[in-house]
Every structure is written in structure tokens, then in C-alpha cells.
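Omission of a single protein chain aside, the complex is shown with its protein chains in their original locations.
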Amino acid sequence: MKIGILSSGGDCPGINATIRGVGKTAITQYGMEVVGIHGGFSGLLNRDVEPLDEHSLSGILNLGGTILGTSREKGFREMLTSPDQEQSLLITQAYEELGLDCLVCIGGNGTQKTTNLLAQHGLHVIGLPKTIDNDIWGTEITFGFDTAVNIATEAIDRLHSTASSHKRVMLVEVMGHRAGWIALYAGMAGGADVILLPELGFDIQKINEAICHRAQKGKPHSIVVVAEGLKMPDKKKATDFLTHEIEAATGIETRKTVLGYIQRGGNPSPFDRILATRLGGYATELIAKGQFGCMVCVKDNRIDSIPLSEVAGKLKLVTPEHDLVVQGKRMGISFGV
Amino acid sequence: MKIGILSSGGDCPGINATIRGVGKTAITQYGMEVVGIHGGFSGLLNRDVEPLDEHSLSGILNLGGTILGTSREKGFREMLTSPDQEQSLLITQAYEELGLDCLVCIGGNGTQKTTNLLAQHGLHVIGLPKTIDNDIWGTEITFGFDTAVNIATEAIDRLHSTASSHKRVMLVEVMGHRAGWIALYAGMAGGADVILLPELGFDIQKINEAICHRAQKGKPHSIVVVAEGLKMPDKKKATDFLTHEIEAATGIETRKTVLGYIQRGGNPSPFDRILATRLGGYATELIAKGQFGCMVCVKDNRIDSIPLSEVAGKLKLVTPEHDLVVQGKRMGISFGV
Amino acid sequence: MKIGILSSGGDCPGINATIRGVGKTAITQYGMEVVGIHGGFSGLLNRDVEPLDEHSLSGILNLGGTILGTSREKGFREMLTSPDQEQSLLITQAYEELGLDCLVCIGGNGTQKTTNLLAQHGLHVIGLPKTIDNDIWGTEITFGFDTAVNIATEAIDRLHSTASSHKRVMLVEVMGHRAGWIALYAGMAGGADVILLPELGFDIQKINEAICHRAQKGKPHSIVVVAEGLKMPDKKKATDFLTHEIEAATGIETRKTVLGYIQRGGNPSPFDRILATRLGGYATELIAKGQFGCMVCVKDNRIDSIPLSEVAGKLKLVTPEHDLVVQGKRMGISFGV
Partner (left out) sequence: MKIGILSSGGDCPGINATIRGVGKTAITQYGMEVVGIHGGFSGLLNRDVEPLDEHSLSGILNLGGTILGTSREKGFREMLTSPDQEQSLLITQAYEELGLDCLVCIGGNGTQKTTNLLAQHGLHVIGLPKTIDNDIWGTEITFGFDTAVNIATEAIDRLHSTASSHKRVMLVEVMGHRAGWIALYAGMAGGADVILLPELGFDIQKINEAICHRAQKGKPHSIVVVAEGLKMPDKKKATDFLTHEIEAATGIETRKTVLGYIQRGGNPSPFDRILATRLGGYATELIAKGQFGCMVCVKDNRIDSIPLSEVAGKLKLVTPEHDLVVQGKRMGISFGV
């Protein structure tokens, strides 16, 4: 049996750990042949592959990024939905010429959608969910998220000392375009005073009240955690607006920090290495059992799988009823609404 | 309403986060009165208490250790089971004199047992599970565990470079008297080649074979992770025995490292801060609802509670069927059996 | 004898360690009285002081920020240079009313200037150099710098994995308004390919050539470290310009990260704790010997002192002949000139 592995979309700590999990299980337990496909789906079309063996899978468990490289997949997905059937034929031909019995696709929401299309075209595929944003439908958690929360929380820890020494409001923008998971977790772990999530929106009055309320109790400094995807009526990003408005309304010096790419790079946390290893190993189990067309996932704290057709096109968002939001409110943390 | 909080047994990252979770929720959401009891159960007898308010609960989220101090509880537990009923009366009197409506007891297995005894004596109590060992029955995970795994994994990461530069076998002993959870998780996250757990025991032949097998494939260095509680017929600890035996049998230089207390100290990881906050907040919810006599826990990845009577006296151990053990074996990691 | 301590200007890891160094030496070795002045020089005018004893100096060695708070000092300095001598009289009166025998001023370049003015007004003062920027004249190194370099280097380490997985140019802007020390050290420690310093300026052609040269050798990804003070003819900051120009000229996707305030917060590194402790202790030695009007410093790797009059108004900048710049060039690192 021969399986191909590729990674697609943004890089994320733990991809190499999951490649290792898939590959080592396949080789050691089942004697399968494993090939890595370079540069995401485009590498499939280009037959840009390398055999993965024990040697190439060694020493990568704690390595950030992806040894297989990655690329955007929009064009590839369009080939699969094109009315011109020649297009998708190019893909199935590549799959067959490479002699694959299954293709494991590591990626985020877009990748799961593409992988589902491949399944619909009759290929044997397994989706492996990966994103620091933790917004993939059908799994309680994705690897990369814990590492990102660690980095963001460490940054917030650092900002506390500047905030209190200078009696400032410190805004910190963390990743999360549509989902506020990183902001919610890093905010709660970092002891933020205000946490703003794209899903909940915000009312600038409420934010200013929360900050002034603290100042009245003798704490002029506050930490505000903002998800980058926080929307405003007219702009895309809210961080600059908030920095200006809070300073103007409260009279407290306000400074912003945008964490950016450091949240997605570097060595995965032990938690993410374990999760990535488990999901990878489970993917190989599914292949051995001939169960294709699904995504491996975490359900009720256990590794499981879910049909790709149930996952594709959906997004896992924070709801106002999420127990961590509710718990934050009970402790007096403002969510700006 | 007035609630008391105490921490008992070994210290553990996240205790302060959970004290804050209980206290801030009680004060902000319910206007309850909260007192901290110093030095564990003995502080209850000595009425050694301090009021906890927003100020004293501030800035402790990421602080290691416990602001309330701790102590051994064996003597206290004996008072509760003594045939001399005067003994336990001293305890219930203390509870009443302090005017408590509920006592929240943060601790490990022993503490849950003691807390259950307090419940049987008619006190309103909530157990809050805390241990780096992750061996408390009735909860999928305890706070402190993730931090301990992080520290142990970081140490293993460091030992890899010495192992490969010197072509040595590096043994590392991690905490875990009866349960091998830290060894299992840190071993899997650290890319260990051999992982030895108290629950599974070991066969020295199998260990040596695994190391020699690696050497034959061109990898003379190996990492062996050993839980401190690993038993031998005649001795208490196996690390020294193993260091000697492996070197003698394989001819490869073998060195040991005992991580010790650094695994339980220092700042909690973001994961542990979140978990501790959630469990603490949920404890207060239970108090508000008048649900006593139980321990807060994690079940199917959700915060829940379980009667203390079901928890007391049991231990959560690694089984050979645990999915992470099985996954490790599939990848060729030796468990020494 | 009674000494006052204050911190002024931006916060910086190690201030608390140096306060502790001054204070513990004064109390333990000399039995001096020590008072902390809150909120920088304005606290002197407001007599906003607290006695510092062994208890208040305990547990602060590894704490970020400053327990004394800080403030801007421009207004205060103007009082000292005002033709209206009533102004400066307010300051000397405050000093006398507080009964101080010496005032230790912890701060950056501006603070050393102000402290020199105080000396010229006849006060007993000692300057203690502090800045993450490492740009204070008269000392080989300042505490805070090592910590900032650690944080920036860790960030660059993280960006490497995204750069290589995505085959991108990653720009990272680090602190340093006029001096490029952090960029130089973090760039060299982080394995940057291009390092841009305010002192050297840049030629966009040279930068693009360096990146293309790498791409031709099979390395399409590059790391560019930019000091925030890098000047352009028409704009203040160069990072946005560079991101756009590099992508346009090289055709390689280019992304920027601005590290910002996380570089100055959080726990000081062991190196900075030691340096801050030494400088603080030496300040107290000078006081005990009655040597005022100078700044403690590092000269030829030894703790020493230098007259404030020699320090005030000067800036320590990177020169093209600095051995680390020269070494970088020898290894093929581009400095964009």
C-alpha cells in the first residue's frame, strides 16, 4: 500500500509531528510505502514527491513549519469544480500515476473543503485538521492552537509589566480572522481585562466603561486583547480605532502591539506534538481499515473521525454561551458587549 | 454566604489560578464572602485565615506555588476517622466558628479522600483536583500536569543534543510515583525511544534490544524516559539499576538525569491557567446552586462534577490499552515490555 | 545616611534588580536608610516616597517593570534649566526636605542628562544606566539589552519556519530609534540575511540583490531585521516601504512583523539580573565613599564609574567598523549598504 502526504495553507506548529505520526505508523506498523508531496496540492500535479522513510521522519517531531512546504490551493480547488472535466482529470491522473492508495491532506478549513472534493472525485483521501485558529468544524481542537496561545499569552505576560509601570492601557492584537479562539484563550490565560472577539462584536462605550471602572478602583492600567478579525462598519481592522478611541475617552495613555507571524512559527508545544502524533497515527489506522473520505478529529476528548462532507464549508466559532466566555464574564472580564 | 478555600499536599502550578477562579467568581458574580485558609487543613484548626478580596486575588493568575501555603494532611485525616469523636468535633467546630457555608479543598488524591470524610461529617465541601501527576480518579485531566509535561519535555529536548553528540544513552527520570502519565506524555512529546511506566513494569532484555536495534540502524544514541515510581523486585527506584545495566549490556555509554522538583514549580502554562480558572469558577457555581459533596472534574472535555464518594481512594492509572501507549508502540517506541 | 532611588523614562527589564542591588547593599552592608520615590522625578517634587526595607526589596529580582513606577521627565528637566531660579529651587527644596544624602536616578540618556543637571545644582546624585536600546554613552552595555535581544531573537527563530515553509521574505522590525544595537545583535544571533541599522542607512538595490542572490542559490526565503529608527528621506519608518519594495523587485512574497512592546516587558534574563545587581551594588559603594556626580558603567568588562558631565547629551551608536558588523559582512550577511 502506498500513501501520499501533503500540507496545504498557512504553516502551523505540529505539521511535522503529524507527518511523522502518519509516516512512522504506516512504515513500522503496516509496512506501507509513504511519499511526501512538496508544496501542497500543486506538488501533486507536478509529481514533486520524495519517499519518506524512518530517516527522513526522524528529528522532525519538535520542528516548526513543514518539511514538505506548502502553497495556496485556490487554483487547485477551482480545477475540481470546473465545468471543464479535463481539469479534474489532470488531478486524478496524477494520483493514479503516483500509484497512491490514499492521499492524506493536512490543512485548515479550505483544505478540508478541497479534500472533500477529491473524495467526491473518487479518490481515497483523509483530511488532517491543522490551524492555529482552532476554527475547523467537527473537531474540538486542532494542533497549532496550543502553541499559538502559549506565544500570545507569554506576550501578554510581558505587556503587564509595561502596563503597570507606565499606567497605560496596552492593546494586543492576536491572530484569528473569523474566529476569536486565540483571543479568548490567551486573554483568559494572560489575565486580560477586556477581550474582543469577532463573533461578539463590540460597543466602544462598554470597553471604555470597563477601563474607567478599573481606574476608579485604583488600577489605571488595563490589558485589552483583540482578535485581528474584529470587524468595524467601515474598516477592516479595529485595533487602530480602539487605540485612539480608548485614549481619547479615558484619558489613559494607550499603546498597541500586533503579534503577527510569531504566533504561527517555531517549535510546537508538547501538547501540540502529542495531539498531532495521535491524529496522524489515527489517520494511518483509518487507511489500514480502508475508511476514506473522512477527517480525523477530537470528539469528547477522544480521537475519532467525521465524514469530510459534514465538515466542508463550515466554521467553528466562539458563541456567547461558550463556557469560557461565561466564566470570564462571571469574573468581571469585559467582552465589550 | 461565606466560603473558605485551602490548598493541601504538594504544590502544583495553577493552584493560585484556581483560587482566583473560585474567589473572583464568588465575589463578582455572587457577592459572596471569601476567606483563604493558610497552610492547608491545619490552618482550619488554627483559624489561620485571611479575607480574600479583589486586591489579594489580583496578579496571581500566573504565579507558581500557592499564596495560601500548604501542609501534609495525614494527622488531620486521622482525626476524622478516629473512634474518639472529640477529634472530629474539633474540626466541625472550627468550620462553624469561622462561619463557613462551604469549604473548597484544593488537593490531590489524599485531599479528595479527606474532603470526602468532611462531607460525611456533614460539612459543605467541594473538592478541587490538583496534581502534576494527573492520577486523580474521576477527571480526565488535572491542572499542573500540562506544565510538568512542558518542563519534562523541554529537558528531554535538551538531552537529545548531548545524546547524539556523544552517542550516548540518556536516561531521564520524571515524576510519577504510581502513575506514569508524565513519563508517557513527556516521552511521546520528547521523541523518546524507550518509555517506562510503573503500571507496565519492564523487562531489561526488551529495553536493551530496543537500544541495540537502534544502534544497528546507525543510531547509537537513545533517550529513555523513566517514571520515578518504576518498581524493581528489591529496590524502590529503577533508574540507577537501568543506567548500569544498559551500559553493561549494550556497551553504549549511559548517563542519567533526575529532573526532580523543577517539574512542580514555576509559572503554570496557559493551558493550566485556563483549566484551573474553569474548575475554580465551576466550583463556585456548584456552591451557588447548593451542590456540595462533590469534586469538580473534566469529563468528555467538559467541566463537570462527580460525587466525592466515587472518587475517594481510587487512582487513575495508565493502562496498556491507553491510546497513546498503543500509538507509541505502533511507531516503534519501546515500552520495555 | 539616607538615599533616595527613582526610575525614570521607559520601563526596562532589570530595574527592580538594580533597585534591590542598591537597597540591599545599603541596608545590609552600611545600615543606610533607603527610600523609593514613586513615578520618577515628579515623585520627588510630590514627596511621593516609601521606605524600602529588606521585605519590600525581597522577591523583586526577577520581576519585570519597576516597583517604583516611572514617568516622563521633560517638564522636570526644563525646571532645572529655567532662567526662573524659583523652579530649580523647588527641586533642591524637595531633596532637602526628604533629608536625602544622595539620589540614585535609574534611567536612559535623558535621565543621565537630568541627573547631571541635578549635580550641577549641587545635589548628591548617582546615575544608573538603563535601556533596552544599549545606546547610553560611557558604558559598554546596559541592562535590559540582553533581555530585549533574547526576545527579538526568539521571534526571529520562530519566523524562520514560516519563511522557509512558505518561501517568503520575512521582515521583522525591532526596537532602536537612533541606535541599531538590538537589530545588530538579534539579527546576528537569529541568523538574519539582511540587517538594517539607522546608523548605516540602506540602499534598496543592495537589499534586493542580497535576497535575489540567495534565491539563485536555492534559498528563496530570507530574514530581514530592521531597526525601527531606520530613516527614509520622506517618511519616518522604513518597514512598510521595504516590505512593498522587496516584494515588487524580487517577486518573492514578503511579510512584516513589528515586535513592539513585548521587547521591553517581562522578566529580566539572568545576564541582566547580574548586571543590574552589580551596577546597583557599585552605586551604593560610590555613595559610601562619597563619590557623587557620576554614572556607574561597564568599562573593559569591569564595573566602573564615569563623570555624568562626560555622559550627558551623548549617544553610543553602532559604527561601520564595529567588530560585529565587520564579522557579519565577512560571513556574507548584507547590511543593505
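Chains here go by letter, A, B and C, matching the order in which they are written, and residues are numbered from 1 within each.
What we mean here is this: contacts are C-beta pairs under 8 Å (C-beta built on N, C-alpha and C of every residue); 3 or more make two chains touch, one makes a residue touch a chain.
On a predicted model such as this, the values are computed, not experimentally measured, just so you know.
Note that the absent chain touches B, C when the full complex is taken as a whole. Among the residues B:His121, B:His166, B:Lys237 or B:Lys299, only B:His166 touches the chain that is left out of the figure. Interface note: of C:Glu73, C:Asp133 or C:Asp157, the residue touching the hidden chain in the full complex is C:Asp157. When the full complex is taken into account, the listed residue touching the unshown chain is C:Val149, out of C:Val149, C:Leu171 or C:Ile287.
For chain B, the residues touching the absent chain in the complete assembly are 10-11, 13, 63-66, 69-70, 151, 154-155, 157-162, 164-167, 170, 255-262, 264-266.
Contact between chain C and the absent chain runs through residues 21, 24-25, 28-29, 54, 58-59, 61-62, 140, 146, 149-150, 153, 157, 185-186, 188-191, 217, 219, 269-271, 273-274, 277-278, 281-282, 284, 298, 300-303, 323-324, 327, 330-332.
Going forward, only the chains that are shown with their structure count from here on.
If the chains shown are joined wherever they touch, the resulting network is a simple chain of contacts running from one end to the other without closing. Look at the contact of chain A with chain B and you find the same residues on each copy: over half of the numbers used there are shared. Chain centres here are Cα means. That of chain B falls 41 Å from that of chain C.
Per-chain Cα centroids separate chain A from chain C by 36 Å.
Counting partner chains per residue, chain A has residues 157 touching two or more of them.
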